[in-house]
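Excluded from the complex is one protein chain; the other protein chains are retained at their positions.
And then chain A:
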Amino acid sequence: MIEFIDVSKQFNRKGVTTDALKNVSLKVEPGEIFGIVGFSGAGKSTLIRMVNRLESPTTGDVKIAGQSLEKSNTKEIRTIKRDIGMIFQHFNLLDSKTVYKNVAMPLILQGVDKGEIDRRVTELLDFVGLGDKSKSYPDELSGGQKQRVGIARALATNPKILLCDEATSALDPETTTQILELLKEINQTYGITILLITHEMSVVREICDRVAIMEKGRVIEEGTVFDIFSNPKTDTGKSFVNTVMHNEVPEFVLKLLHESPEERHIYRLNFVDDSAGEPVLSQVSKKFDVETSVLFGNITQLQDIPFGNLIVEFIGQGREVASVLSYLDSRNIIYSEVTRDAR
């Protein structure tokens, strides 16, 4: 649905060149909710703004439903933009216009007739739960309500894509949850592809199907939410995942490793489904000449699947432990050794 093809972007300001994006290639599939996370300045906004041409790439191309933006002229791009709605961190509503007029605006721009506008705006305001606020002005609304107006406005033209740039960053946690629920509902009801940017992993865990992690203008990791959360590969990925998963190796385990003179075999095991963990461990003790000792464990929910995280010590010969590991492999269990410098 959205395809970034080797996109690079340089900003030149007063002789200073910033590489905001470096050779980014990404594909967002139709109907999915795709998240982009990264620290401030990573290039997330620059990337999402390429989709509706608020920004144009220095090199590379962006394709929307197969159509190249680089090869399109201004008029064609305007037409493409009608298929793309966007919501903003600071809502960007017109303060001089009522909620009704704000939502109607994209339709007015297209010259849709009054009756049709009325029908559509009423339907949208009901959908976002603001049916009674149509005559209010934005400054009479709470942040959450303003974002609902923003969402209704973005959906007015029945777009196929919805872009969200930090759409919940200005909202409190409870309101954030409500807005995320609404976005999920939009995705499911209308099958709209959602590309969202956030620096909060909890947002990604809540609603995304897939996620890309950006750092210094590059996509450094990409995968399903389950894969990234259960097995982040990069340090940045790990630190983002740790903000919500609390997968850090506990202090006492590290201490154990540091203080013990002989080699110890401590592993992190990740289980899908909470019931899967214990049977495998008891199998391990039965099958191999090792003792298992669970040092730490927790269970979190990931895309509605319980996800277990155990830190286990295998006490036994190195050779035996090696066969345990290949057994774990055969059971498709994700594991990694906990070393002294583990994070």
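What we mean here is this: contacts are C-beta pairs under 8 Å (C-beta built on N, C-alpha and C of every residue); 3 or more make two chains touch, one makes a residue touch a chain; residues count from 1.
Operating definition for what follows: contacts and distances are computed from a predicted model.
Of the candidates "Sarcosine oxidase subunit alpha/sarcosine oxidase subunit delta", "2Fe-2S ferredoxin-type domain-containing protein", "Osmotically inducible protein C" or "D-methionine transport system permease protein MetI", the chain left out of this view carries the UniProt protein name "D-methionine transport system permease protein MetI".
When the missing chain is restored to the complex, the residue among A:V7, A:V28 or A:M86 that touches it is A:M86. Of the options A:I5, A:L54, A:I220 or A:L325, the residue whose C-beta touches the omitted chain is A:L54. Only one residue from A:K22, A:K63, A:K97 or A:K184 touches the chain missing from this view: A:K97. One chain of the complex is left out; on chain A, the residues touching it are 52, 54, 77-82, 84-86, 88, 90-97, 105-106, 108-109, 137, 163.
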